[in-house]
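Got a structure for you, written out below as structure tokens; questions coming shortly.
For this view, one protein chain was removed and the others were kept in their places.
The chains carry the letters A, B and C, assigned in the order they are written, with residues numbered from 1 in each.
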Amino acid sequence: MKKHLLRITSNTEIARNIFEMKLTGSGVSLMTAPGQFLHVSVGKDSSNLLRRPLSICDVDLDREEATLLYRAQGDGTKQLSQKNNGEMVDVLGPLGNGFNLDTVDQNKNALLIGGGIGVPPLYYLGKQLKSSGVQVTFILGYQSKEDSFYVEKFQEIGETIVTTVDGSQGQKGFVTDAMEPCLEDEPVIYSVGPGVMLKAVEERAGGLDGYLSLEERMGCGIGACFACVCPTETRQSGYVKICSDGPVFKMGEVVL
Amino acid sequence: MKKHLLRITSNTEIARNIFEMKLTGSGVSLMTAPGQFLHVSVGKDSSNLLRRPLSICDVDLDREEATLLYRAQGDGTKQLSQKNNGEMVDVLGPLGNGFNLDTVDQNKNALLIGGGIGVPPLYYLGKQLKSSGVQVTFILGYQSKEDSFYVEKFQEIGETIVTTVDGSQGQKGFVTDAMEPCLEDEPVIYSVGPGVMLKAVEERAGGLDGYLSLEERMGCGIGACFACVCPTETRQSGYVKICSDGPVFKMGEVVL
Amino acid sequence: MSRLSVSLPGLNMKNPILPASGCFGFGKEYAKWYDLSLLGGITIKAATLEGRFGNPTPRVAETESGMLNAIGLQNPGVINILENELPALEPYNIPILANIAGSTEEEYIEVTRQISASPLVSAVELNISCPNVKEGGIQFGTHYKSAADLTRQVKQVSEKPVYVKLSPNVSNIVEMAQAVEAAGADGLSMINTLIGMKLDWRTGKPILANKTGGLSGPAIKPVAIRMIYEVSQKVSLPIIGMGGVSTAEDVLEMMSAGASAVAVGTANFVNPYVCPEIIEKLPDLLDEIGVRNISEMTGRSFRQWKTPLSSR
Partner (left out) sequence: MSRLSVSLPGLNMKNPILPASGCFGFGKEYAKWYDLSLLGGITIKAATLEGRFGNPTPRVAETESGMLNAIGLQNPGVINILENELPALEPYNIPILANIAGSTEEEYIEVTRQISASPLVSAVELNISCPNVKEGGIQFGTHYKSAADLTRQVKQVSEKPVYVKLSPNVSNIVEMAQAVEAAGADGLSMINTLIGMKLDWRTGKPILANKTGGLSGPAIKPVAIRMIYEVSQKVSLPIIGMGGVSTAEDVLEMMSAGASAVAVGTANFVNPYVCPEIIEKLPDLLDEIGVRNISEMTGRSFRQWKTPLSSR
């Protein structure tokens, strides 16, 4: 595992408080599995000690460029949003285990469901699934039109259904409200978002195969501090560590 | 009293670890008295809480530009040295009371003695004394040639004697070793430097009139926290606050 | 009554913000920066019976997100304060909380008697938690019995409500708070500084002439929040919270933990305008979370968590 200094090539606000940051450096070549994350140092000095886990949203291996999308909400992500092109960002990664792509065969469909700031990793995942011949459908949930991002980019990959809580774009409601019709051809489900959303997705999925990417506050990000555990009934230990055993787990594996 | 955001117009290393920083902004117009200082915020966030007191080295009132010279030694001044042109620096000031220029009449001479990083304020002082018709002599003490700075600029104002501890430039020894011959015409003395040096200067001065600028670790910089007191026998309170009563005191006024 | 106003024994404040003792002198220096009548109140620097010079310098050192101080209760003595310092604050017409220290019980009592009699003083703050003096101070603040005894005696002579300022350097802050509550305190101030130290790694010597000093600033805020939270559930006294507060958000965090008013110390050195800036921002934050009156914030955290709350 590695620590890298990556150079910012762009860092722009693409929706309300949502930033797209592009980073370049030799470390990018390791970032091949969608669903993995980078543990990003936000401060210049010691007042923001903890790194922020951010999913890899896209990777251009030829240009050695990785894309992160993040919401500038707290202290750390706000600092990140103020960094300029040319500045270096200290990241650990890629960390964790990404989505298992082997489980979809080409004839199957995939349904990718993302809520809010859980949307980013689905982009890299969607691209890879598509290029291996899978037909991909997205359901992307946002608060409102102003909070939505990357919708057109998703549409380039596959059918994209947008839901907003206030109905200002796409369907009014939650991602789960849009799932029903997409389940008919028994797709493999991939979902990223807050815990409550994942739980609802799992319930709606009614036994279909799927993978969920979990979020939790992290310390080390590499499996050493036990900050990010999640109970499971399927493993003897009784828990998994989201940072190193996950963040992606098979549906049903963990207790949400 | 005021807090200003000044813009860096240059920040360059002019000798080993010695930086010259030029700052511009409307606040500069207040910085008319040599010997005053700015209380400079060094960090972007809260890990370096305390401001650093730095003397005003020069002011160009027309261009609204102030010059600071500082040694990048500790955490805070090192951070300062990494700031780029265009960045803003948050300063309080001008703070404290500067040198009393009224006490020298034009026919008198002035002897300005500075040690190490005490040298900077003597530049602005020397310029003002000269322009009011006083003949100015400098004794500037440095560790070695590599640590010396601004010598040519001082020479433009008046005779400049340099001492270095290792003899690599000017006379070998301390500033006090060079004082004797300069005392003949009974100059008014102005001195800035570490406490031990000021004490030695006061002793050598043998009763001549003079002013000393003191250093102490500061909290508030404005007289409220009592961090920077110095005992005195001439005031009823028994102490002075260096930040607000000083940093410049008449020789003999404080107990060094 | 404005939405920012709070009311504590002796302290009717138009907003919950007051500078912390020792970080604001006797006010006159900051009066050069802004109109002090903007403040909810002022805590003045500790008064002792005689004037004190305090500790040798250096008296301050920087630490990560904090600072150490070992001023040593320098002040001109109670008479001088009453004659020369307090009158200057009269025009601002805001409550004044007089911080009191001493080496002996007798000294505390005498200073309280004198200062609490001043019409300019709204309440006294019993500093039994100064870590930077050899006698008095923290020695009273780390033993329940001495703290309670002192409180009782000071209450007997005080003409104004008495806030006891607690030291965080104790094993059980709740017992300490309960002891002074039982002894008759009208309120609590917490926390004073944690005892800390910094050495120069090159020489191995302490930076402070006094060797140890009091740690303040954002670094200690989590300790302050914890202690205020714990104490506020177990006593029924109002708490003036302090320790690392430097933003309006910090103020609301501390009130949620159980404080009824909030004092700002070290942050004044970082930004002399910090108090009025915080006061100005508070209404916006209250709007953001839909709270009408700031006094509703006090103790929100445990009300929501349904923890038994014996206070207020």
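By definition in this document, contacts are C-beta pairs under 8 Å (C-beta built on N, C-alpha and C of every residue); 3 or more make two chains touch, one makes a residue touch a chain.
This structure is a prediction, so every number in the text was calculated from the model and none was measured.
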{"item": "Option from C:E110, C:D149 or C:E249 whose C-beta touches the chain left out", "value": "C:E249"}
{"item": "Contacting the left-out chain in the complete assembly, out of A:V192, A:A205 or A:M218", "value": "A:M218"}
{"item": "Missing-partner contacts on subunit A, residue numbers", "value": "1, 3, 41, 46-51, 75-76, 92, 216-231, 237-239, 244"}
{"item": "Residues of subunit C in contact with the chain not shown", "value": "63-66, 68, 142, 169-172, 194-206, 211-212, 215, 218-223, 225-226, 229, 244, 249-250, 252-253, 256-257, 285, 288-289, 297, 300-301, 303-305"}
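In this text, only the chains that are shown with their structure count from here on.
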{"item": "Taking each chain's C-alpha mean as its centre, the one farthest from subunit B", "value": "A"}
{"item": "Euclidean distance of C-alpha centroids - subunit A vs subunit C, Å", "value": "46"}
{"item": "Shared interface positions of subunit A, touching two or more other chains", "value": "46-47"}
{"item": "Residue list for subunit C, restricted to those that touch at least two other chains", "value": "64-65, 218"}
